[in-house]
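Shown here: the complex without one of its protein chains, the others still in place.
And now, chain A:
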Amino acid sequence: MISIKGLHKQFDQLEVLKGIDLEVGKGKVVVVIGPSGSGKTTMLRCLNVLEIPTKGIISIEGHSLDFSKNVPKKSIALFRRLTGMVFQNYNLFPHKTALENVMEGPVVVKGMDKSKAREKAAALLQKVGLGDKMDYYPSQLSGGQQQRVGIARALAMEPEVMLFDEPTSALDPELVGEVLRVMKDLAQEGMTMIVVTHEMRFAREAADEVIFMDGGVVVERNKPEEIFTNPKEERTRKFLNMIQ
């Protein structure tokens, strides 16, 4: 289980997160929606500590960090292994092949034997449908393919939860489907996922719960069919009207 308690994040004068409380059960898929600047990406980045929260407690499967105190760097690096992050711009390592991108974490961070890591990475690439592209460099792959390598790279660390930060926003429309398909498969396998996205169809089809954020707080959370057909809050309704 993942729990966030009283999460605040302040950038200089700007308070981006104004106290987020959230629990995500194991194996659940949560889609986070909301207007730009609502803090959804910041919340995701706080979850794997790419942003250091100003205060609040984050715990993942019994490991927890309390940001009201000073958190040592070592704990942060260890905590990050619990989460897998998929970035909007993929952020693949351009000097490494698809296979090497996926192997990198297990070999360097976990100290896994190279041949074992290669086997594992190959299996993961197979799983995301890139079995025939293992020796390609990122620059030789399409956006959709790169993002699938990004998913495989995150999965290689066997995280407790996968975080997706607008994984299809940078893609050409015809490439969105292949990435969403991989994400749906993952959801069906019981992976815990928190997905920031504008893909409402994905939210409808794959999410257990949809969270609407605005102004640095969680405004509303509910089952997808409920939130899309019968939003309780005015702000949610306005937002949904604007995008649909």
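Just so we're on the same page, contacts are C-beta pairs under 8 Å (C-beta built on N, C-alpha and C of every residue); 3 or more make two chains touch, one makes a residue touch a chain; residues count from 1.
Keep this in mind: contacts and distances are computed from a predicted model.
A chain of the complex is left out here; the name its UniProt entry carries, from "Putative effector of murein hydrolase", "Cytochrome c1", "Amino acid ABC transporter permease" or "Ion-translocating oxidoreductase complex subunit C", is "Amino acid ABC transporter permease". Note on the undisplayed chain: of the listed residues A:Q10, A:S59 or A:N91, the one touching it is A:N91. The hidden chain makes contact, of the residues A:K5, A:K55, A:R81 or A:R221, with A:R81. Think of the hidden chain as still there; on chain A it touches residues 48, 50, 73-74, 77-78, 80-81, 83-85, 87, 89, 91-95, 104-105, 108-110, 137, 139-140, 153-154, 156-157.
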